[in-house]
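Yeah, one chain of the complex is gone here, protein chain that is, but the others are all in their spots.
Residue numbering begins at 1 within each chain, and the chains themselves are lettered A, B, C, D and E in the order written.
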Amino acid sequence: MSEVAGRMSVQVAAHWLEKGQGGRGVLLGGVPGVAPARVAILGGGVSGLNAAQMAVGLRADVTVYDISTARLAEIDQIFDGRVKTAYAAHAAIAAACASAHAVIGAVLVPGAAAPKLVTRAMLALMKRGSVLVDIAIDQGGCFETSHPTTHDNPVFIVDGIIHYCVANMPGAVARTSTFALNNATQPFVVRLADMGADAAMRADPHLARGLNVSHGHIRHEAVASALQTAYVAV
Amino acid sequence: MSEVAGRMSVQVAAHWLEKGQGGRGVLLGGVPGVAPARVAILGGGVSGLNAAQMAVGLRADVTVYDISTARLAEIDQIFDGRVKTAYAAHAAIAAACASAHAVIGAVLVPGAAAPKLVTRAMLALMKRGSVLVDIAIDQGGCFETSHPTTHDNPVFIVDGIIHYCVANMPGAVARTSTFALNNATQPFVVRLADMGADAAMRADPHLARGLNVSHGHIRHEAVASALQTAYVAV
Amino acid sequence: MSEVAGRMSVQVAAHWLEKGQGGRGVLLGGVPGVAPARVAILGGGVSGLNAAQMAVGLRADVTVYDISTARLAEIDQIFDGRVKTAYAAHAAIAAACASAHAVIGAVLVPGAAAPKLVTRAMLALMKRGSVLVDIAIDQGGCFETSHPTTHDNPVFIVDGIIHYCVANMPGAVARTSTFALNNATQPFVVRLADMGADAAMRADPHLARGLNVSHGHIRHEAVASALQTAYVAV
Amino acid sequence: MSEVAGRMSVQVAAHWLEKGQGGRGVLLGGVPGVAPARVAILGGGVSGLNAAQMAVGLRADVTVYDISTARLAEIDQIFDGRVKTAYAAHAAIAAACASAHAVIGAVLVPGAAAPKLVTRAMLALMKRGSVLVDIAIDQGGCFETSHPTTHDNPVFIVDGIIHYCVANMPGAVARTSTFALNNATQPFVVRLADMGADAAMRADPHLARGLNVSHGHIRHEAVASALQTAYVAV
Amino acid sequence: MSEVAGRMSVQVAAHWLEKGQGGRGVLLGGVPGVAPARVAILGGGVSGLNAAQMAVGLRADVTVYDISTARLAEIDQIFDGRVKTAYAAHAAIAAACASAHAVIGAVLVPGAAAPKLVTRAMLALMKRGSVLVDIAIDQGGCFETSHPTTHDNPVFIVDGIIHYCVANMPGAVARTSTFALNNATQPFVVRLADMGADAAMRADPHLARGLNVSHGHIRHEAVASALQTAYVAV
Partner (left out) sequence: MSEVAGRMSVQVAAHWLEKGQGGRGVLLGGVPGVAPARVAILGGGVSGLNAAQMAVGLRADVTVYDISTARLAEIDQIFDGRVKTAYAAHAAIAAACASAHAVIGAVLVPGAAAPKLVTRAMLALMKRGSVLVDIAIDQGGCFETSHPTTHDNPVFIVDGIIHYCVANMPGAVARTSTFALNNATQPFVVRLADMGADAAMRADPHLARGLNVSHGHIRHEAVASALQTAYVAV
């Protein structure tokens, strides 16, 4: 799903940059003789990489920010010098805001709230009609001014900057996302069908950790806690 | 402007393929393990070339159709084998409709009505929720079911197929388009300023042909005729 | 040797697709205006990757199938979107057979018989004159209808489909293969020469596991068993 | 057809370089750590360009020779520095023979016998088991030792060098070639059907030049001469 | 020679940007995490194209300026979006100076003095230690502050900006340049040898225009004028 969200984020940014959508009225790739838009991608993980692929594909001027210099070197190698890479220092991100037409927030720290990389103060540096896309919104968002939105009402504006913070971005391309989920889950389904549930879970702790309910009991501690019900270990 | 429209056409197709917009819910480039969408581009001129650049950039499965085999060879060379090329026979276009998720109509015949390459009957072959983008709408459109639309109300649906037929596509990215127009017109403006209007037009018949009004007379035959006014040659 | 076999498999497929060889008479890359052939590569390991490099190089329409979504993402990244990737479900492989002009079997499971991915029933879906190349033949083959062949008599036909199942494919390019083997074995030879056999094997368990005979005894259990001779540990 | 022949020439060279075919036993692309084969392509026209595309695609070390420095610059640009280019001086071709594993003769001078670029003396410089492919064989061939062969018996050996001189190379991939020919001829057929033969030929001198027989007379001077029959102008 | 000079210009810029040479101390391509240098190339002809190839090859951030939008579109296509293109308006060039680390002057107007695109006032906008390379110096140079220099003393500094204005840049790579000149002149030499001078010049007016002296007379008007000698027509 990180791949879907990363790839979606760029077509979303392109759309909201259109004049009729309230955006700045720029084409991501420009045309010959007219400068392309600048796209800043915060985070060089799976989402950021996929966002960069699409932004480069649309011929934008792309910079990927990360705090891992090793990851920046990988990104540089993957794109064969076709994207710029920069260390994600506070000052560099502020400069990115001042320069970019679109900022993609792709900072996903597993199991933790995303850091607030773009502060409200930085919005004042941005061009009116620029677009922020917050892929990290499920983890609280990586822009200070983000809050979750829905596909029905996907954007809001703060200080003249368009914020796209849809919590379930892959839902927009449900068919593609469904196939992607099938690919990820099918091996488990096959094993459940072949071995039966008990044997399958004994054989694969990764699968076992996914158990929520069995024999009338809640088997997942976090679920039980959320439902204020008793948790019964298997 | 052909370049802008060609590049815009793909981001428009990507947008209207989203589920929430009524589209088929597919991501143009798919993701690893999930097939990309198929994009058929009718016409390998400037618009079609630019559309193909963006569609390839978003990692779609792209085929360009043209009736010039020489142009198909150029396209093949430009993309280094990365797009497929096909002769634009009637049967090939019907097959393209049956297979594609998005069809871009980029057939611009200078000074003539665009041919109706996709007939209404072909729509029945298409997947529900597929998208047609008609770049040739200013010349009457190259789909039988096209009629001009506006940025406020850009699409309509015929037989379950989304039609995007905005007559002034470059207006969506007004800033980019303005710079592009400036690049095209600036040399004339400079020459007018340097030489004065009369000398500039004498020196450049291309510029002279653009004269509409001077010394109180209509100087352009088609304009005079449209306004039912007298035409007075310079 | 996996690299050699993977790269060979595509030039073999191209050759047997020629009309004079009994094949379907298609050129892998087509030409501008004529569709390329479709090549399905089963397995995205070293052999499959090398096969895909060559098939893309000849401008075929290539899809790589694997059951590891992580590997599919790597393949997607390595080819920068130039090949399609698909999850190797049974149904997907059947569809691949129905569509492809050449199927490369590159499923090498270390130390195990290759799974029979293409069943005899699937052959009925294939176009007459299509070509199967079974790189996994040394491990029993990954097509149900495979059996080993030789360079003298490399192919046989089942249900109209050409099977190329040469057990020692790298032998066809003996000079290249010899240099490749030298590169792999030279470090061991140098160490044997520098240190003497005993010290070299003590220093490198990987080398020691290769010992077959010493001091008149069989030192390799599997060899001893195959020869029905006594195995004597070092 | 030049495109088909150009692309075929490389897969033919790859095949005949195999040990079992009597070739040198090298894989065009080598493998990592083992040098690729060197391919010399004489002539940078359509055939040569297509041959170079395939040879680069198979990762050979490719040099294109031509006597037009302008064309060499185009080739350099098309391949983005991925092939070498060289002026086709006599000495350079001799050096190419001494170095190359495969030499593709793609020198097609319209309406003239192909020049004999590779002399018999140069064969002595070549490695035993190297392969010459003469695409220009229909125009007499561009190697001194060439003579036409057939798909049934495609090669012969002179001084240890394999000569592939099949006069109708595209026939090997008849299906691809047929579609390519259809693309080229269909516009004429449509016009003949729409306008009738007489009107169609009056409207298109290019078509008219193709007329051989009408109203019982031979209408093509060369045909009449070849058949020793009377030629009657239309 | 335009190709040699264009390619040389970038390695010259890279060299003089080194700290020890008095330059700004930046590496053209930066490294992962550190921004590349910006290179502005004025003129998109043969020299500019070759300069852009090398600057992109070294991973700089490259913009090509030209007043032909058609040429900018070609450049965009050749580099597949990898360089930026901009209309060479006065203001754009001033902005380029303010931003760039190296400016390559590649504006060659055949048979005319090069226009002075970079004025002395623009130098004040540039970063100290930036480098100007004037490929057009043989035609008077395209920077206001240029004057010809030699390989022995190749640079001078104006307002803190390093100027490299060697009049015969290709001389630095004499071996490469000699071969390039041979390729260009060899066809004439062969024709002179084959036909004799008189017949060769009669057959080729292009060659005839190169005649300077024959039968004791000066045959080239400009040469005669420069030497204040009598000019005698052939």
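The criterion applied here is as follows: contacts are C-beta pairs under 8 Å (C-beta built on N, C-alpha and C of every residue); 3 or more make two chains touch, one makes a residue touch a chain.
Values in this document were obtained by computation on a predicted structure and should not be read as measured data.
Put simply, the hidden chain is in touch with A, C, D, E once you look at the whole complex.
Checked against the hidden chain, the listed residues A:I67, A:V158 or A:A174 yield one contact partner: A:I67.
Touching residues on subunit C toward the chain that is not drawn are 3, 46, 49, 53, 57, 78, 182-184, 186-187. In the full complex, the hidden chain is touched by subunit D at residues 29-36, 59, 61, 69, 72-73, 75-76, 81-82, 84-87.
Listed for subunit A, the residues touching the missing chain in the whole complex are 67, 69, 73, 77, 81, 87, 89.
By definition in this document, only the chains that are shown with their structure count from here on.
Relative to subunit C, the most remote chain by averaged C-alpha coordinates is E. Between the CA-based centres of subunit A and subunit D the separation comes to 51 Å, rounded to the whole angstrom. Residue positions of subunit E touching 2 or more other chains, listed in rising order: 69, 73, 81, 87. By the definition of touch given earlier, these chain pairs are in contact: A-B, A-C, A-E, B-C, B-D, B-E, C-D, D-E.
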